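For this depiction, one protein chain was excluded, whereas all remaining protein chains were kept in their positions.
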Amino acid sequence: MRFEGEKATDIRIAYIGGGSKGWAWGLMSDLAAEPKLSGTVKLYDIDYQAAANNAAIGNRLNGREDVSARWTYEAAGSLQAALTGADFVIISILPGTFAEMESDVHLPEEYGIYQTVGDTVGPGGLMRALRTIPMYVEIAEGIERFAPDAWVINFTNPMTLCVRTLYEVFPKIKAIGCCHEVFGTQNLLVDMLKDLKGLEGIARRDIQVNVLGINHFTWIDQASCRGMDLIPLYREFAEKYGEIGFEREPGRWAESPFRSANRIHFDLFKRYHVIAAAGDRHLAEFMPGTWYLKDPETIRSWKIGITPVSLRVQKGENLLRRSERLTNGEEEFPLKKTGEDTVSILKALVGLESLVTNVNMPNAGQIGGIPAGAVVETNASFRADSVRPVQAGELSPDIHALVLRHVMNQETVLRAALTRDKRLALAAFLNDPLVTIAPGEAEALFHRMLNHTRAYLPGWEL
Amino acid sequence: MRFEGEKATDIRIAYIGGGSKGWAWGLMSDLAAEPKLSGTVKLYDIDYQAAANNAAIGNRLNGREDVSARWTYEAAGSLQAALTGADFVIISILPGTFAEMESDVHLPEEYGIYQTVGDTVGPGGLMRALRTIPMYVEIAEGIERFAPDAWVINFTNPMTLCVRTLYEVFPKIKAIGCCHEVFGTQNLLVDMLKDLKGLEGIARRDIQVNVLGINHFTWIDQASCRGMDLIPLYREFAEKYGEIGFEREPGRWAESPFRSANRIHFDLFKRYHVIAAAGDRHLAEFMPGTWYLKDPETIRSWKIGITPVSLRVQKGENLLRRSERLTNGEEEFPLKKTGEDTVSILKALVGLESLVTNVNMPNAGQIGGIPAGAVVETNASFRADSVRPVQAGELSPDIHALVLRHVMNQETVLRAALTRDKRLALAAFLNDPLVTIAPGEAEALFHRMLNHTRAYLPGWEL
Amino acid sequence: MRFEGEKATDIRIAYIGGGSKGWAWGLMSDLAAEPKLSGTVKLYDIDYQAAANNAAIGNRLNGREDVSARWTYEAAGSLQAALTGADFVIISILPGTFAEMESDVHLPEEYGIYQTVGDTVGPGGLMRALRTIPMYVEIAEGIERFAPDAWVINFTNPMTLCVRTLYEVFPKIKAIGCCHEVFGTQNLLVDMLKDLKGLEGIARRDIQVNVLGINHFTWIDQASCRGMDLIPLYREFAEKYGEIGFEREPGRWAESPFRSANRIHFDLFKRYHVIAAAGDRHLAEFMPGTWYLKDPETIRSWKIGITPVSLRVQKGENLLRRSERLTNGEEEFPLKKTGEDTVSILKALVGLESLVTNVNMPNAGQIGGIPAGAVVETNASFRADSVRPVQAGELSPDIHALVLRHVMNQETVLRAALTRDKRLALAAFLNDPLVTIAPGEAEALFHRMLNHTRAYLPGWEL
Partner (left out) sequence: MRFEGEKATDIRIAYIGGGSKGWAWGLMSDLAAEPKLSGTVKLYDIDYQAAANNAAIGNRLNGREDVSARWTYEAAGSLQAALTGADFVIISILPGTFAEMESDVHLPEEYGIYQTVGDTVGPGGLMRALRTIPMYVEIAEGIERFAPDAWVINFTNPMTLCVRTLYEVFPKIKAIGCCHEVFGTQNLLVDMLKDLKGLEGIARRDIQVNVLGINHFTWIDQASCRGMDLIPLYREFAEKYGEIGFEREPGRWAESPFRSANRIHFDLFKRYHVIAAAGDRHLAEFMPGTWYLKDPETIRSWKIGITPVSLRVQKGENLLRRSERLTNGEEEFPLKKTGEDTVSILKALVGLESLVTNVNMPNAGQIGGIPAGAVVETNASFRADSVRPVQAGELSPDIHALVLRHVMNQETVLRAALTRDKRLALAAFLNDPLVTIAPGEAEALFHRMLNHTRAYLPGWEL
């Protein structure tokens, strides 16, 4: 990386999971719009062809009039090739295939356990973690060997355990985990100001929030906009829309299982007096199974839906076809800002700007009462070669209890995965709030699910 | 208190709950058998007559041939009168009456929530805590004012929150909580050595254990006897008796709801590889409601029973009649060692001996990963005017998760009780592992129970 | 305080020490230049006339063409009058008079102990602290009573113990301590970039630094400008100027005892490999007396001088005369930006902007290895109604040792002052690095100094 005037050039990015048709395309779009950065992105993927296609798509951007920056994309033949010389490592992988995800999300339904997403906590999140952790062990070892000074940005779920594994394996890693769920809640607060106060033109970044918790189960205990305290307003908002829900376009939740009407947001506020800062589909999975996900009717009553893996499969097929068209030029790649902070973060880390935003990092005191080293989500100050968490304070004991339960489960899962300890993994499974069935049944489910993901559990005695 | 040669004389004990017919009689018995201690016990009780009867019973002991020490018993007319001048304060009260206990234990059964004891955690333990904490606020304020240098020994349940409240109100208090549940597990290990190894004549105190956890949910991760590691032996023991259970006299569990066959002990060991150190009836209440207390059949299959409050009422009536006979001399008070450590503790605190035993105190690092100030149970070193916890290490993350959930609930209950915050109390209620029903039903139960105990909730908005 | 569009109006500031002719005038100047803020400043001073004069000076600004904001200044007759209704409290007092300062700074010289400033640590700083702490107890009690929600900004020295006392007395206070010494080092780095790299036009705020330590003994372990790592450059700079020193205008240090040539900066870097971030005159006082302040020759060889109190007296007299001229309009108040962050901080706290800058606050984990609650200096994130420290990491053990020695002395001084414990104060005195004389002599000095400041030690047995 070099500085030329006020531009940083020759930035080298390794993209692990570089065949991705979601995050990778988004990054290309965002990089293309940022005139102050340029360099090379090495795309590494276990599906080399997918990476090569993305390289072709990315390189087609150069020369386009609407593109402000020159980036070279290369498919890398190995993790080592991608990492060597990298200033930044971006990780966004699909751990396993849709077949395992099918088991993660839908098998528990046979036992009366319903999951809206199934990639973070709950039976599905736990299984996904067990197969992801060994992959992240390998990635962390690669980074330690080939790019120890690089900044690493993770987007893969389960976010907490991915980042946690990176630090466990290579404690001096400079890694962060980035997630847009908090942004969604900031946007909800923007909508609230319009709805309640008629204020227009407020941007997400105008909403200052104090963030604390763990990924997808983050909380906001202080929020303001132009000096206005938003907590009392949110109380009013939650009362107004608690029953019917709030959407920018009412009714849309029913059209897509990726949407919601924020009813769980409002219910949690009513109960805990603090704003939950993730989408309803994620939040629901952190609470006891009897609450929001008891059965399909209950789920529907909360105006959310289960995201069926079949839908993901279908979306994947569409994206594959689109990738082919983009690769061979049949379709032009559309530039569209993602709303993610990635490019801002890159700019801050190279020294072009200063930024405070939320991030997942090991707890070093930024949240009180959470064990040191557990990965938590809070704001951090981003500057040249530096990400320093901002002290977020402490959750009130009722919420702390809910968060800590997951933190401890995650620590248990990590240790189970690293030591290949089935007993320990089962203990975490049984302690998950969604697992409200009798231990014998739960044990049977656990073994069936584990068996489905066994291809990704090398060295386990199954 | 004075020393005369190797005896400590003129010891002044304030006994709060001095009308008690259980613990108070036990203490009289144990004091009578200890030749090195003598002094005065001031019995204070909201039922003055009960205290006066006990004073009469205690004073009758003086002069008896089988009694080794002279103690004077006096009924005190007020807390202040009892506390003033005290070297020791012993607290053993019944918070409320059997009417509230009836609601605590049995009302949740209407909602499918079963409790074996109902005085520590679960819906019953929580309600009991809410009405006990204000009483302990008053006691703590009294101690701060009238006996700030006294050592305070608590026996009342919920143990953890009683001790926690004392320290919250008067942080410099010298208070400990004593409980015999760990002793029961030590005795089980004695029985094990006889059963598996044919060893006879081993005493409870020969079993060295490392204790860590919270009261009634304590764990032993290191146990030895004469250099023998007892953990592998216990594995064998748990396998041998896991299904059928183990009792000194097989089958007795079915005769009394105060007994058990240790099946839950064995099941927890199988799952967590560490010895749970409380009776099965207590342990069951700390685990999810779907495990051991799902319904009466499940409970019976684990060879434990629910302790009906009607039985306590009946026992209470018997004790009352017996108290009358003892008071007026119709029946002679029988001396019988309780097996409690109280007298050993008194001897250590006055400087007559040195002792290491388990005790409940605020965490100051004796257990890793538990918030500072939360009351935990570990070993401590007892010496003259000094109780210093021994570092017990850290629980493995799977067990830690279980314990921490209750710790956080207890912190929530404490704050709810001190600030009279119904919302907060409900949050803790919903997070209790026994509450596996839907939140709406749980909320209804909560309000009914709270209403039943309202006489003991001064200042609450109900 | 209210928002009108993008302006915050009706801000109420209580200024304790409002008769000040330095900081108060600077604040007037800075407020006058900021169009987005307006309101009222209540000036409170034990010298009422001084406050009244300043009010007159301040109010004369209104209507002037070069003034962008309307502020009303009022002299307050009591602390209560000043505090009531305040959104902000600014504290900048002179604790005692120049007579006590004369003793603080110069009496130790009779014993061979030399101090360049004498207001932070060393014999002088300690005495100053003993008389300042009772004043801050009173101020803290006033804030708790009359302005508990106000943000409090302290400028008085000894900074650390002033802020520490505020939190000790009123733990929920929202107080920070602001100091410009770090800015001076940022400016030195600006000069360095010009000197070594020929870079022009760089502003202080372009220099991103990680700050950690205690006030006047702060350290910078990471510094960058536009992505450039400044630490290796500083090594080069320290080698180039280590012997001769560096000044913008060479030789100026000899003209004023408020200046230096940064030789101590360079020497400390050579020894510790981290940049000390305060002026040489302050830094010298934190190191052993044998190092930089051994005797007048040694002091001069480091190109610094002792600031004689007589000079302060003379400056004070000049300011007094000037104050009269300004009050009665003989002289026009000159607007001049101070370079302080105060107005930026006010803007951030009302919600007008977001800021990361250095500040003194109780340690809640922002620096590792420093006791919780001790006041430390690090960066913090400033936002609406929120100042949250940024995690600064940990000092290397050699520097940590130096800092911790002062931290512990300061904790000792605090306790000595609060409990009026002469023995404890002496223990801290003897442990100060500048006190390298024999304990008997040091004790004699201590008692003489204490006697000189006795008028400000109510309740002490002297």
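By written order: A, B and C. Residues from 1 in each chain.
Rule of thumb we're sticking to: a residue touches a chain if its C-beta (ideal position, glycine included) is under 8 Å from a C-beta of that chain, and two chains touch if they have at least 3 such contacts.
From a predicted model like this one, the values you see are computed outputs, not experimental measurements.
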Quiz item: When the whole complex is taken into account, which chains on show are touched by the absent chain?
Solution: B, C
Practice problem: Touching the absent chain in the whole complex: find that residue among C:22, C:242 or C:288. | Solution: C:288
Exercise. Decide which residue listed in B:366, B:410 or B:431 touches the omitted chain of the complex.
Key: B:366
Quiz item: Looking at B:20, B:185 or B:379, which makes contact with the chain not pictured?
Solution: B:379
Quiz item: Which listed residue, C:180, C:405, C:420 or C:454, touches the chain dropped from view?
Solution: C:405
Quiz item: Considering the entire assembly, which residues of subunit B contact the chain that has been omitted?
Solution: 1, 3, 6, 8, 208, 210, 222, 224-229, 350-352, 354, 356, 364-366, 368, 379, 381, 383-386, 388-393
Practice problem: Name, in rising order, the residues on subunit C that touch the hidden chain in the full complex. | Solution: 271-273, 288, 290-291, 294, 369, 371, 397-398, 400-402, 404-405, 408-409, 411-412, 415, 423-424, 426-428, 430-431, 436-439
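Please note the rule applied: only the chains that are shown with their structure count from here on.
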Quiz item: Between subunit B and subunit C, which partner chains are common?
Solution: A
Quiz prompt | Furthest chain, CA centroid comparison against subunit B | solution = C
Exercise. Calculate how many whole Å lie between the centre of subunit B and the centre of subunit C, each centre taken as the average of the chain's C-alpha atoms.
Key: 54
Self-check item: Distance from the mean Cα position of subunit B to that of subunit A, given in whole angstrom
Solution: 45
